[in-house]
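A single protein chain has been omitted; all remaining protein chains appear in their positions.
After this line comes chain A, so read on.
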């Protein structure tokens, strides 16, 4: 009797799909809110300034007068740093991959027998025989750039005399213009620091890494 013709009412829950005009008013308000938010984001805020201070990390002499700048500097340059070669990485994940692939002799040995080079893209678990294969995968499947900065192939080094070793290392460090720009330690721009300092740094750098070269040489010779 309730739904008897000509009456047609039937209680039912209503569903509105995407793009339904019912949503128009609320959507407009959301859009206006977002415009405000985005304007605020684009506005570079006046940074609160503090008395100038120097980065306390050994060997770094950057000076700052804003804490946000320092925070970013610290994370970028001193955060995920390889203790072997001093390269800085944006994340712990990339640093771990680098240490494994560049500085772990066991990794080298294992990689001769199984696929060890892990895809660097978050969420992908594929592994590859060589770093070249991995790069191909990242370029083709994940549309990564061919020259992705955080996946540099390791350069092969000529076997050792200490002199040659140092030279090979300098090659690795300052190889292409791009690489040195990305990997070199932060060069002090403050006039306060004497200009020979960078050269001194570099020598210390190579001194620390020579034992690694010797180890490689020894392994190769066996």
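Operating definition for what follows: contacts are C-beta pairs under 8 Å (C-beta built on N, C-alpha and C of every residue); 3 or more make two chains touch, one makes a residue touch a chain; residues count from 1.
As a working rule, contacts and distances are computed from a predicted model.
Chosen from "Mediator of RNA polymerase II transcription subunit 18", "Transmembrane and coiled-coil domains 6", "glutathione transferase" or "Sorting nexin-4", the protein name that UniProt gives for the omitted chain reads "Transmembrane and coiled-coil domains 6". Per the touch definition above, the residue from A:30, A:132 or A:154 contacting the chain not shown is A:30. Contact between chain A and the unshown chain involves residues 1-2, 5-18, 20, 22-23, 25-26, 29-30, 33-34, 37-38, 41-42, 44, 68-69, 71-73, 75-77, 79-80, 88, 90-94, 121-124, 141-145, 148-150, 178, 181-186, 189.
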